[in-house]
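The complex is shown incomplete by one protein chain, all other protein chains being positioned as in the whole.
For reference, chains read A and B in written order, and residue numbers begin at 1 within each chain.
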Amino acid sequence: MSTMTKPPEAPGPSTPARMMRARQFSRLWLLLSIGAIVMVSLVRVITDANGLTSTGTIRAAMIATCPILMAGIGGLWSERAGVVNIGLEGQMILGTWGAGYFTYFYGPWIGILGAALLGAVGGLLHALATVTFGVDHIVSGVAINIIGLGASKFLAEAYFKDLEGGGIKQLTGLDTPTRITVPGLSDAATSIAGHHWFVVSDVASFVAALTTSVSAYTVLAAILVVASAWILWRTSFGLRLRSCGENPAATESLGVNVYLYKYAAVTTSGALAGLGGGYLALVSSSGFTTGQTNGRGYIGLAAMIFGNWRPGGTTAGALLFGYTDSLQLRDSSSVHALLLVVAIGLLAVAVLRLVQKKTVAAGALALIGAAFLLWYLTTDEVPREFAGMTPYVATLLVLALAAQRLRMPAADGMRYRRGQSI
Amino acid sequence: MTAPTASKATDVAVLTEGVGKRFPGVVANHDVDISIRAGTVHALIGENGAGKSTLMKILYGVQKPDDGSVTINGEQVSFGSPTDAIAHGIGMVFQHFMLADNLTVMENVVLGAERLHGIGDGARQVLEDLSSKYGFGIEPDALVEDLGVGDRQRVEILKVLYRGAKIIILDEPTAVLVPQEVDALFANLRGLRDEGHTILFISHKLDEVLDIADDITVMRRGTTVGEAKPDAITKHELAELMVGSELPSPATEESTVTDVVQLSLADVTLTNERGRDLLADISFDIHRGEVLGIAGVEGNGQAELVETVMGMRKPTRGRIRMGEEDMTSWSTRKRRESGIGYIPEDRQRHGLLLDSPLWENRILGHQTREPSVRGPWIAKGPARDDTDRIVKAYDVRTPSIDTPSRALSGGNQQKLIVGREMSGEPVLLIASHPTRGVDVGAQAAIWEHIKKARRTGLAVLLISADLDELIGLSDRIEVILRGRLVGEFDPQDVTPQALGSAMTGGGAEVAS
Partner (left out) sequence: MTLLRRIGTALLAPVGAIVVAMIITSVVISASGSSAGDFWSIIFSQPSSRAIVNIINQTSLIYISALAAAIGFRMNLFNIGVEGQYTLASYVAATLAGAAVFSGILNIVIPLIVAVLVGAAWAGIAGLLKVTRGVSEVISTIMLNAIAVTLVGYLLNKYGVHEGNGVRSKVIDAGSQLKGWYFFDRPDGPVWTLSVLAIFLGVGFWVLLNKTRFGFDLRATGMSQSAAIASGVNVKKMVIVSMLLSGGIAGLIWMPSFYGSGHSYGTAFQAGLGFTGIAVALLGRNQPVGIVFGAALFAFLNEQSNRLTLETDISVNVVQITQGTIVLAVVVAYEVVRRLTAQREQRNVAQKLDAQGPRETEEVTA
């Protein structure tokens, strides 16, 4: 090799391989989404299960997605800074109570802030235990889940018992955040959706769901996701935060206060989980109930892992979980039709793998796809519970098949002690 | 050797006078005097443990000196943290890269210095300018994990340059590079020097030092022992200065080497996931009653060799035989059961359960053998008795055998491990630095135990950085360099120059 080290092609314009890759990546996603819509639409037409993409289903899916998504994005903040946050569930539970209490006395907007505040307290506790005291992240998370559940029950009994619409386990009849309907577009889309045309009506259903009586809280959730992605990947604050999760020793060697960033990340994480809990109390249902989260904090964590510790992926994971969650509550024929969707999807991926000459994977996928097809053809109904299991089984499968390819922050879950690096 | 060349003129970038640093029980640096002229490449050489790293940490503000003074560009300084050092224009390139693999080059570089040029196109522009000015050819948006070792090192240098450092410390920068990459690095360093940077280059490779340095300072046993100009000193003189002029006289006792082969390696090769050979075609035999010493600068494959023999790594190629049997596919436990004793290099990580009492540590590695166990049961009584025996025989200083091993001093921990691994009459001992950190008396005792066992037929694979130990114990010395055995020596007539130059890649001078 010459003394001038590298071939001279390198110092080119500033948009090389990585941006190209990013662009190809988003085009791939676009193609995948279009493919998915066409496929689902096809299945809907074949099976006549209009519930698959009805406006109602999509709206329900959206509502089911938001809490999971906010918890997942919360998890993203924390884990990007290197702290595993299993306490999302507990922080979310605290959020449900905060939303209930503050909405009752000060209205829904302060209620939303209250949800974030209570969640942030849970996050702060987690940061104190894991960052300052170096406690194992999982252990601290488990304890916070116990405390969160206990505290919400206790606080509900202590403060809601004598309120109007309140009881020892619930607080109902709360004001809800404003609902937004886009005039014109909403009606048009709803009417097109009603015709059940191939693809067109399916897209119209989406548009209708997104323009009709959308809670401002949903809009807030969407904004928070985009804002989180922007802060974490486009600001110097985000860069420092992420480097704490990748290589805290290197970060500290450059004069960054690692503890401070970890505290900020974990507290924000709790606040977002709390907001997810608040959504459950104010939008998903008509008030606070104890045990309302029902494991959604864990699902949020799963969505984040499913999404490979990235905002886009986390959103996709949350959508998948939210969709299956909502479908099982609606009608069983749609769930049955979903089997066909899964079968076709698996077979399509199997073909893709075969083209890539990965015969073993292709064979396995084809086999599972065939099993789903057989299941679809030989039955008329799928037990609701099985649809409820989907997110969990999907997560397990994704982990089992792709754990090696998932890329978690390099120092995620590790104890870090200041000044022991260099 | 010449007198110090640079006087206390204004062109001295870094000056240390009488710098000393002590840690509990250890004097890491004392009376360190170095004068580095601005705009030069200054090499600091010395063996492992000569105190180079401590000095470098003092210069970068990681450690505070206990004595002496540090002067930067004529101003006496006292750094509380690396931030202070950075503010004085000092940058440091660590041997173990401080990079986040999953971030881009630009993200790694601007981290902590976002105020300078932001994190967007402004920063990218500065980075590209720097990269092209010094011919680094680094792509700002590449992920660090996709880069090779040489490029990663250039990223580290870019980090330093980006912060405007004029004095750059490189800690053993060539340790991880292949020769071509070393050439490229040197070209980069000369470019930096010509632009007016001062470079402190820490190394123990003589050829490289003679190639790149304008001035050379030698350290030994915690202090500076001499200065030299590369064109006024030979490699042999430098090696002698580095190692010390006196070599121990080899043991005069009778050879106990038999002609029965106990351990035999044939073409053992170990390749890492990046396709680099950590071990390449290693072949040797150790006979019963023979000690084979492996000499070499640390990080040249010694640890990998030991772990491969112990079955903790599976060789990519080659066979390992234990006596008559092929043990290439055996588990670590089966190897131990067949009579291998193992004194690991890192005793705290690989040799002890720090929170367990001594008698339980006696069982570690002997979980399937008498007297520690009886069938599936732990035999507490016999294990304790045997621990008592070891404590007495090896003079382990401990209040009791119920003391957790963490509470023992390093030397006593080591004596316990040696005693344990020598019990049960092993036929083969793998000893990595068996007396490192052990006081002189205990060292002699450990050597005596090994010699005694050798007389009764023990075969020993000895890895050590201590030439006294290697020459005093070994029947034969092999030198390992970049995963290859590059020279064989007879301890009876080896010279420090020959050993030193083989270890540092100065051409294999095979003695008979």
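Everything below uses one rule, namely that a contact is a pair of C-beta atoms (placed from the backbone, for glycine too) under 8 Å apart; a residue touches a chain by one contact, two chains touch by 3 or more.
Fair warning: this is a prediction, and the values are worked out from it, not measured in the lab.
For a quick check of understanding: of B:S81, B:S264, B:S409 or B:T495, which residue touches the chain that isn't displayed?
Among B:S81, B:S264, B:S409 or B:T495, only B:S409 touches the chain that is not shown.
Out of B:E107, B:E128, B:E304 or B:E360, point to the residue that touches the absent chain in the complete complex.
Checking the options B:E107, B:E128, B:E304 or B:E360, the one contacting the hidden chain is B:E360.
For the chain not shown, which residue from B:G222, B:G419 or B:P434 touches it across the whole complex?
Residue touching the absent chain, from the options given: B:G222.
Decide which residue listed in B:V225, B:V257, B:M312 or B:A393 touches the omitted chain of the complex.
B:M312
Considering the whole complex rather than only what is displayed, give the residues of subunit A touching the chain that is not shown.
Touching the missing chain: residues 84, 86, 125, 129, 133-136, 138-140, 142-151, 153-159, 168, 295, 298, 301-302, 305, 383, 385-386, 388-389, 391-393, 395-396, 399-401, 403-404, 420, 422.
Over the whole complex, note the residues of subunit B touching the chain we left out.
22-28, 48-51, 53-54, 57, 62-63, 221-222, 310, 312, 331-337, 342, 344, 349-356, 360, 363-365, 367-368, 373, 376-378, 380, 403, 406-407, 409, 436-437, 439-440
Quick note on the criterion: only the chains that are shown with their structure count from here on.
Cα centroid separation between subunit A and subunit B, in whole Å?
47
Once bound in the complex, which stretches of subunit B touch subunit A?
57, 60, 62, 81-83, 86, 94, 98-104, 107-108, 110-114, 118-119, 121, 124-125, 128, 131-132, 135-143, 150, 154, 159, 180-181, 183-184, 186-188
Which residues of subunit A touch subunit B once you look at their complex with the stated criterion?
Going by the criterion above, the answer is residues 1, 3-8, 10-11, 14-19, 235-236, 239-240, 242-243, 246-247, 249-251, 253-256, 407, 409-410, 422.
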